[in-house]
Structures are given as C-alpha cells and as structure tokens.
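All protein chains but one are shown at their positions in the complex.
Labels run A, B and C following the written order; every chain starts at residue 1.
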Amino acid sequence: MQLEGVYSVLPTPFTAAGELDEESLRRVIDLFVTAGVDGVTALGVTGEVARLDDSERRRVLDVVVQQVNGRIGVVAGTTSEGTRTCIAYSRYARETGATAVMVSPPRMPKLNSEAVVRHYKTLADAVDIEIVVQDYPPISGFAMEPSLLARIATEIPTARTIKLEDPPTPVKTSRILEACGDTEVRIFGGLGAVFLLEELLAGATGAMTGFAFPEILVRIVSLFRAGRVDEAADLFYRAVPLMRFEFQEGIGMAIRKEVLHRRGVLTSAATRPPAASLDVPTREALDRVMKWVEANGSRT
Amino acid sequence: MQLEGVYSVLPTPFTAAGELDEESLRRVIDLFVTAGVDGVTALGVTGEVARLDDSERRRVLDVVVQQVNGRIGVVAGTTSEGTRTCIAYSRYARETGATAVMVSPPRMPKLNSEAVVRHYKTLADAVDIEIVVQDYPPISGFAMEPSLLARIATEIPTARTIKLEDPPTPVKTSRILEACGDTEVRIFGGLGAVFLLEELLAGATGAMTGFAFPEILVRIVSLFRAGRVDEAADLFYRAVPLMRFEFQEGIGMAIRKEVLHRRGVLTSAATRPPAASLDVPTREALDRVMKWVEANGSRT
Amino acid sequence: MQLEGVYSVLPTPFTAAGELDEESLRRVIDLFVTAGVDGVTALGVTGEVARLDDSERRRVLDVVVQQVNGRIGVVAGTTSEGTRTCIAYSRYARETGATAVMVSPPRMPKLNSEAVVRHYKTLADAVDIEIVVQDYPPISGFAMEPSLLARIATEIPTARTIKLEDPPTPVKTSRILEACGDTEVRIFGGLGAVFLLEELLAGATGAMTGFAFPEILVRIVSLFRAGRVDEAADLFYRAVPLMRFEFQEGIGMAIRKEVLHRRGVLTSAATRPPAASLDVPTREALDRVMKWVEANGSRT
Partner (left out) sequence: MQLEGVYSVLPTPFTAAGELDEESLRRVIDLFVTAGVDGVTALGVTGEVARLDDSERRRVLDVVVQQVNGRIGVVAGTTSEGTRTCIAYSRYARETGATAVMVSPPRMPKLNSEAVVRHYKTLADAVDIEIVVQDYPPISGFAMEPSLLARIATEIPTARTIKLEDPPTPVKTSRILEACGDTEVRIFGGLGAVFLLEELLAGATGAMTGFAFPEILVRIVSLFRAGRVDEAADLFYRAVPLMRFEFQEGIGMAIRKEVLHRRGVLTSAATRPPAASLDVPTREALDRVMKWVEANGSRT
C-alpha cells in the first residue's frame, strides 16, 4: 500500500450510551473505500484516541484492518508519552496488519530535539513498519522545525512520511522539501484540508484528514495530479466553506460525526465527554453550508 | 459613531526601508471609507503595533484621525502590559479624537480574572471612552470565559463591545449573549472574517478584521441585516477561499499587505522584521485565489 | 483514613530493562510507612503514569494497596482525558481499596470551567470515593482560579481536598480558603515541598509530594501542628536546599529515583524514555547537597 494521495482519518463511532459502535465504524470504512481514498487512518486525534482505553484501541484497530480487508492502506495512530508504550502499540499495529503507524513527538515538559530523534529511532529499530511523523504542535506541545523533520527523514529511512499540521502549512511544505534535499519525503496535509490546494502546489503528496466528504478530496487530488490544476482549484474553493466549517477548534470532531450521521453511516453522532456537543445554531449553520456545497461544490 | 457593522483593521504601511509610510496609510483609509465600512481600527495586531515605538504609535493615530476626518469611526488599539501605559495610550486616543479604544487583557504570568476586571475598571474610571474588549487568547495568553466577559460588560458600562477571536467564535458568541442576559453587548467577529456568516447567525453585530476587501464584508453584513440571508451566505461562501488564505498564521499580515499593494494603495508590501515575508509559491497561490474570487465571488 | 498530613507520592520503580519492579515498589512503600507518612499516592505524575499501560496501572495499584495493607491511606491517580476512562480508573481504585482518587482536569483544547465542573460531577456521581482535585496547570493545561476550586468544593461534597501546585501556592492557599467560606476544604501543598512551610502558614493541611525523605516532611508537619513553628521552620529551611534540588523541572523524577536508589530501596534508578537520565555533574551536585542536609538538616 502506498502512503500517498488521500488518507481519511477515521472517527471512532460511539453509541448514544458511549460504547464502541463497531457497525458504524464498518460503515464509515466502506463509505471511505467507496469514495476512492488510498487509505484510512485509525486512532488519530479525530478518532478521540485519548478517550479510548487500551482494549478499545486494540478492538478499533482489529475492526478497521478486518473491514478494510486489504482494499486500501491502514495507518494506525500509536503516539504515546512513553517510548515503550509507543513501541508496544506499534508492534500491535504491525501484527494486526497496518500499513504504517502515525506518531507525534511524546508530550513531555522540557522535550528537546535530541529526545525526539531518539524516540523515533528507538521505535524504528524496534518495529519494522513505515512511520508517519505527525507535526501537530498544539497536540504534542512541541514544534518541529523543517531542519529537525529533515534530520529525522535522513537518519531514519522508515520515517520519511510527514503529516504536516503546523501552519502556514504550504510554506512549511516548501521549507521541509528544501531542507530534505536528496532525501525523498512525502508530506501529507492535514488540518481538515483547509489548505489542501496550496499544499499540493507546494509539493505535498496529498491529504490525511477527517473531512467527512473524502470523495471531494479524491477528486481534487486526482485532478491536480492529472495536471488539471484549474479544475482542482475550482473544486477545492467550492468545498472550502464546508471544510473550514467542519474544522472548527473544539467542536470539529462533533461536526464531522454529525455529518457522517447525516450521511447515514453513523448511528449516533455522540462524542465522549468532556468533548463538546453541538448547539442548535451550529447545526443550522451546518445545514446551510452543506446545502450550499451540494448545490455549488460539485459543478466541475 | 456607532460601534457596529464593519470595522476594518488597518495595517501600518512601511516603506521598503522600514519607515512609516503615511501616504500609503492615507490611501488605505480612503479605500476603506469608499468600501463603505463603519469604521477603522488602528494599532491592532494587524497594524504590527508591537513593532512600533511610542512616537510612531502617536503618529499613526494622528494620521488616521485626520484622514478619516469624521467620515467613519476610529478605534485605537491601546493594549499594554501595564495599566498605567494603557491609560496613557487611551487618553491620547481620546484626545486625538478616536471613537473607542480596543484593549486586550495585559500579558502577564499568573494573570487571573480579578486582575483582568481591575485592569478594565481602572481604565474605564480613568478615561471616558468606549472600550472594545479584545478576546484573542494567543496574543494575550489569557482565555476569557463567557462569564468573565459578561461580568466585565455588567460592571463596566463603557466596556460592552467585544472583539471575539477565540474559536469556535459562533458558539462563543451564543454563550456570551446568554451569559450577558439583559446587559446589551455588541460582539464583533474577527479572525479574518473566516466565520463571519456563522457569527452573524449567532448574533454578532458585524466584523472587525483586516480582510483586504472590506467591500465584500460590507455587502455581506448589509444583505444579512436586510434579511437576505441566503444571498449574504452565498456571497460569504464565495469569498471564504480568499479570507482563509489571507488569514494564515504567521504570514497573514504579509499577505494582506501584498493584496493592498496589488490594489494600488500600499507603495510597498513590506512588513517589519522579524515578520516573515512571502515566498514565491505563496504569491502564486494568492494570484490564483484572487482571480477565482474576482471571477466567482461577486456573482450575487 | 484521613486525607491530611503527609502523603508521599510514589515513584513507579522499573528494572534496568524497563519492566515494573514490584519488589522495589514494596520496599519504597515500607520506607514511607516507616517514615510515618499518613498515606501514599500512586499513579501520579511522579509515578510516570503517562508511561504505563492500562495493565501496569492496575498492577501498580494492586501491589500498593496490598503492601500498604491498611496501615496508611492510599490515593490513586485516575486522571484521564476522557470522563469515561477516569470513571473506570476510579472504580478500579475503589474496588481495589484505595482511600481516594486524585484527578486533574482533563487535558483538552478549549477546555472551560463548565466542562471541568461537569467532569468532576459526573465522576462523583458515578463513583463513591473521595476525590483529590489536582491543580497543576503545566500538566493539565488549564488554570483553575480560586473561585472555580471553591465552586467544585461547594457543589461536590466528595471533592473537598485539593492538591495545589499552581504557584505562588501560599498566596493561592489563602485565596482558596477565603473563596470557600464555610465549605471546609483541605489543601495539600505539592511541588516537592519547596514551599511547605509557607503553605502551612497559609492554612494548608500538609504536603502531598514525592520528596524522597518523607521523614523530614513528617517532622515539619508534626512540629508545626504542635505549635512549634520556629522549630518546624528551622528544620524546613535546612531541608530546602535538597527539596529544591530534587524538584528540578525535567529531571526531578530521575533525581528522586536516584535518591531512593541510594537509600537502598530501589534496585535501579531507571526512568522510562523519553524521560531524561542524570548526567555526572548532577550526580555530583546531588552528593554534595545530600551530605550537607545530612550534616545540617536534622539538627533541630
């Protein structure tokens, strides 16, 4: 499975009572496969991974790999504050059949570049699997500069894929590619695809994000790769109102689940507390922007 | 002058050599007045106020008030880490003829709600001028909850206007209005107008932001107020691709200046170091999105 | 078991290979019981809880409760980013026989006071056990003001014990006691006991921290309670050089383990990566300050 193109970050569906809802998870996966994505990413921030226990983490991954059934790639989030736990999660991902793992720097006071490199190296030495380096400073609490990302890519051959979520991402994409020189890296945009076009223009391979209409991402990336940049751009601009709305800080996860509920794949849009739920004005504003994008967004 | 509708946050134009460029500043003001805005805001974050010295601050305000010449409102940013300095800046603003001052909580380790309220109260007691309470946590380092904003509005009659820049802003707009109960407050959206429509739907009075095409903001707000919400929304969605592009973290100010340079009002798009300047891919991406918005954005 | 006096926060001992070292854990507990502490706290930040998996968490708590064997109190750290997981951890703690649970606000972007109160209330409704509210902003990412801590104490009768680690802690102790009015709360100092004397003077009940010589804390608190404040102060001041050394950001945990290794209870001083280990100058400086405190610290 190639780590490129469009990877959809999976939500973790819950029942209204807060239990894992495997059937909804299977339906989301099928929706995303049908949308034409190159892979799915389980157990990311969007997957509310911080609110799952260890057995739920394993169960989610089992279901994902089983339901995907080799049709597309599977990236498993295995970020942990301890190197040892990160390795254990990553081993489980490999054994289960994941294509790659996605790992943020470990959250820790006084973290530094040397410790970050050591963390990724120890992981790479311990587990033979592709590593997606996630650069999302608000979550990890650590900003990785282009030179550090280039150092990781150079020193660790299995860690040459980056999920870039440190804005301005188009500029940082250019800087990382420059810093990497001859070392080939793949950069995925994230952040709800709100800058996907500009990231592609700067050299990104695609998007890895939880936008609930991945078929739109697939079309944008396909058009772009086919050299039909104006069409890609037009489609992108028409989808941006929804992308931006969905990717609101603090309630983005709840909006995505609501959209997937409306699309018929999630039985419940429930998130786990303390995550916020949606108020009425947000639901109404979502109605409005979804209708507009349906009417205007797919013209190309 | 009413504190409502659209207030455009002014950039501070510099020559290529880094000097204040008063002629460009006058042209920006005239562009904005012609666009139909209700007021301008000088010496905000977008105005690179942190990179001006005290005499430049005064000069900018003098030029702004003089050039506006009573045609629209003038809000002066007077945020300071010291209450005394904030008062001094605010007095100067009042004497110069500003309509209102805009004040963030003072940046300070271990700041707390009591100190914030005391800061605003001391200012209100010392200077008889309307106060716009700016809620922009990444700048002030302090998150004001709706209950605190409501307390300020209740206890300080001159501090009932809020510039809200703490996402998700539509949700927070609703919560603040709820928390304020019978105390009438006016909430301006900010953040590049990227959520203007949803803020208006939630009860905001308008936008106070530096978007370089304020005529679009004016039309959105006018349509909205006229009850023509669908048209307002359509216009907004078509402008969002540019709003979002302009409002990129770290380079937003440089992009706005570049747009105003292209619009013929700024002689130079220079920002003051250490502010970032624009790389070639960003300029090209800007070309593209500006053309698209010109072609598609004003259809309504 | 009373929640007052001195509670020692337990490290989680590891073998040189990184495995849980239960024998060392039992020896630490016996050392602390012999030192005369009122209780121990397992699975705190000092216990490297973020680097344990779920089964290790359970095992540590089993061993602690078993080894303590009713001789003193046992507080179990059950902080989690999800309310549901926090409840599950707390239920396990209660069933295992813990005296209380210790809970920080859940780490989450855009957390707010309402969500914090709801988190504690839901926990209190679900599990019938005393809750120690941990106020340690660098870990939780959220600063709880005295009014919020008072609100929690007032609304949730089982949440009237606070572990206060938001400096300046003596001042905040006074403010919280004021804010609580008639609602009786107990405040433990933390932060390595570096401000223990001043916290006691301000009204704290004692200390809950990982200082590796808890017998000193016990004597300070006993003298203080006996009204022998000058002697308590003298003893405290003579111990402060070591307390402050031990409580260094980023390496505090490693220093504590080194001290407990030197005291003969930990077989290995190993921490789990990415935690830092000690360099030679730090070890030598530790020698020096330990010798000084031995020679000067117990004169009273």
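Just so we're on the same page, contacts are C-beta pairs under 8 Å (C-beta built on N, C-alpha and C of every residue); 3 or more make two chains touch, one makes a residue touch a chain.
In this text, all values refer to a predicted model and were calculated from it rather than measured experimentally.
K.L.:
Among C:Gly70, C:Pro109 or C:Pro168, which one is in touch with the chain left out?
P.N.:
C:Pro168
K.L.:
With the missing chain put back, one of B:Ala35, B:Ala88 or B:Val229 would touch it. Which one?
P.N.:
Once the missing chain is taken into account, the touching residue is B:Ala88.
K.L.:
Pick out which of A:Gln2, A:Thr34, A:Ser55 or A:Ser147 touches the chain that's been left out of the picture.
P.N.:
In the complete complex, the chain left out is touched by residue A:Ser147.
K.L.:
Spell out, residue by residue, where the missing chain touches chain B.
P.N.:
Per the touch rule, chain B residues meeting the hidden chain are 18, 48, 50-55, 80-85, 88, 106-111, 115-116, 118-119, 122, 138, 249-250, 272-276.
K.L.:
For chain C, which residues reach the chain that was dropped from this view?
P.N.:
Given the touch definition above, chain C has residues 167-168, 170-171, 174, 194-195, 197-198, 201-202, 233-234, 236-237, 240-241, 244-245, 248-251, 276, 279, 281-282, 284-285, 288-289, 292, 296 touching the missing chain.
K.L.:
To test your reading of the contact rule: which positions on chain A touch the chain that is missing from view?
P.N.:
Looking at chain A, the ones touching the missing chain are residues 110, 112-113, 143, 145, 147, 167-168.
Convention: only the chains that are shown with their structure count from here on.
K.L.:
Tell me the shape of the graph of touching chains, choosing from line, ring, star, complete and other.
P.N.:
complete
K.L.:
Where the centre of all protein Cα atoms falls, which chain's Cα centre is nearest to that point?
P.N.:
A
K.L.:
Would you kindly state whether over half or under half of the residue numbers at the chain A/chain B interface are used by both copies, giving same or different?
P.N.:
Shared-number fraction above one half, so same.
K.L.:
Please state the rotation angle, between 0 and 180 degrees and to the nearest 5, that superposes the Cα atoms of chain B on chain C.
P.N.:
180
K.L.:
Let me have the rounded angstrom distance from the C-alpha centre of chain A over to the C-alpha centre of chain C, please.
P.N.:
The mean C-alpha positions of chain A and chain C differ by 37 Å.
K.L.:
Could you please state the distance in Å, as a whole number, between where the Cα atoms of chain B are centred and where those of chain C are centred?
P.N.:
Whole-Å distance between the two chain centres: 45.
K.L.:
Mark out which residues of chain B touch at least two other chains, giving numbers and ranges.
P.N.:
Each of 167-168 in chain B touches at least two other chains.
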